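All protein chains of the complex are present and in place, except for one that has been dropped.
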Amino acid sequence: MFTNDSPLFQQIADRIADDIAAGTYPEETAVPSATDFAVFLHMNPATVSKGVNLLVDRGLLYKKRGIGMFVASGARDMLRRARLDEFTQRFVEPLLAEAHVLDIDIDTLHEMISQKVKDHA
Amino acid sequence: MTTAISVQSATRTFGRTTALDRMSFSVASGSILGLLGRNGAGKTTIMSIIAGQDRPTAGRVEVLGGEPFENASVLSQISYVRDNQRYPDDYKLHHVLRIAPDFAPNWDADLAAELAEGFRIPSKTKIKKLSRGQLSSIAIVVGIASRASITLLDEPYLGLDITARALFHEVLIRDYAEHPRTVVLSTHLVEESERLFDQVVIVDRGSVVLDVESDEIQNVAYTVSGTADAVDRVTQGRPVLSTHAVGGLKSATLRGLVDEQVRADARAGGAQLSPVSLQELVAAFGEYEPDATSGVALDGGEPRTPVDSQNGARS
Partner (left out) sequence: MNSVISSVKLHLNKREATLLVPLYITGMVALVSILISLLFWRSGSIPGSTEWVSSSQLNPGMLYGLVGFLGYLGVQSVSTTFPFALTLGATRRAFAAGTVVWAIITSAYLAAVFSVLTLIELATNHWFVGFYIFDVNVLGAGNLGRLIPIVFLGTLAVLTLGGVFGAAWVRFGSFGPLALAVGIVIVVIVALIVVIPVMASILAAFQLWWLAVAAAVIVTLSAVGIWLFLRPAVVR
């Protein structure tokens, strides 16, 4: 659920961003109000608003006055690109570090990956 | 940003007991403060003073710019939910709901009725025959439906089961979002409530040991765990709040941020570093024993040492 290593508003922003990337909130549709999130998660509404504002600043959400918060067009692509940038740091580096610890050489690593791709296909 | 509550070096003695010892903190208007700490730390005493039920022996407490004691205009804006509330003989729920509006200018009768139903408070039974949980529910209903600018909740959960507690959180957040007010909530159920707080104040032995915004909590302390040697290597020369040791395993909670030096020391001994939850933080401060003879100073305090929970001796 929520962890202790980063501020709550950051975590709620990430959560909503993940949901947008996954398509749970389609572009140009409304996301639940800050109050609804707050009540649902037993969280301070100000914290939720802070997280939502982070996403507004990044251009992923925008406000329609009197109606609520909407997912911006192109939000999914924006998130995809950002996650691609992170991919190397989040997944490739740990993979290589672990392989190093286990003494797996680069060719064996290639083979492992190719084999897995075949299994999934 | 206005200050709704200002506690300025408040001291309260009862005969020879000192309940509050120069306690100081302030609460911004419209925010939710979590007031945490062990039993006997002074939470109820300070809340009682903020609510105007009591006066400090020394120091000053201001609410909405004035001292609350015997101050009718400030008191009318305060709603106090306390433990052990006594009601007049033979009172039933409707007696309470009928008279509350005369003392709460923002009272919402519909909300009160809705809450009473949600908490399943029996309307025909005399209050003195109700269970602890039902008594707590009545106090909560009055506290929230009052829509007072300053809402003080002193361990409102006593006797409430999980469902009722969840309902309490939902109701509080929803009404707070629609009608903002300053809230002070003291509780032992830290894990359940920590997401509600804008600000956290931890008190111990009558004074404040921590006063932070909730966004800063993860920067307050960290835990190092592993073998006793590995842990001691990291704690050496650093401010330690508490330690636990079982057999050859040890963990210590240290004040401050994890920097490269800390990481290096941890790696060297194979110790693990982990963040500290608010619950763990309250426990750590609660175990902390000050000692003038040795130990490392926490910021703003005299030198102190932690208590080793294995045998209670100084480590």
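Note that the chains are named A and B in the order they appear, and that numbering of residues resets to 1 at the start of each chain.
Keep in mind that, in the parts below, contacts are C-beta pairs under 8 Å (C-beta built on N, C-alpha and C of every residue); 3 or more make two chains touch, one makes a residue touch a chain.
Computed from a predicted structure; not experimentally measured.
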One chain isn't displayed here. Which of the visible ones does it touch?
B
Hidden partner chain, touching residue among B:Gly52, B:Gly206 or B:Gly226:
B:Gly52
For the chain left off this view, which of B:Gly40, B:Gly65 or B:Pro88 is in contact with it?
B:Pro88
Contacting the left-out chain in the complete assembly, out of B:Ala58, B:Ile99, B:Leu189 or B:Ala264:
B:Ile99
Write the list of chain B residues that the hidden chain touches.
48, 52-54, 70-72, 75-76, 78-80, 82, 85-91, 95, 98-100, 102-104
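As a working rule, only the chains that are shown with their structure count from here on.
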So the centre of each chain is just the mean of its C-alpha atoms; given that, what is the distance between chain A and chain B in Å?
33
Seen from chain B, its contact residues with chain A in the complex are 31-32, 166, 169-170, 173-174, 176-178, 192-193, 195-198, 214-218, 275-278
If we count contacts the way the header does, which residues on chain A are in touch with chain B in the complex?
2-9, 34-35, 38-39, 41-47
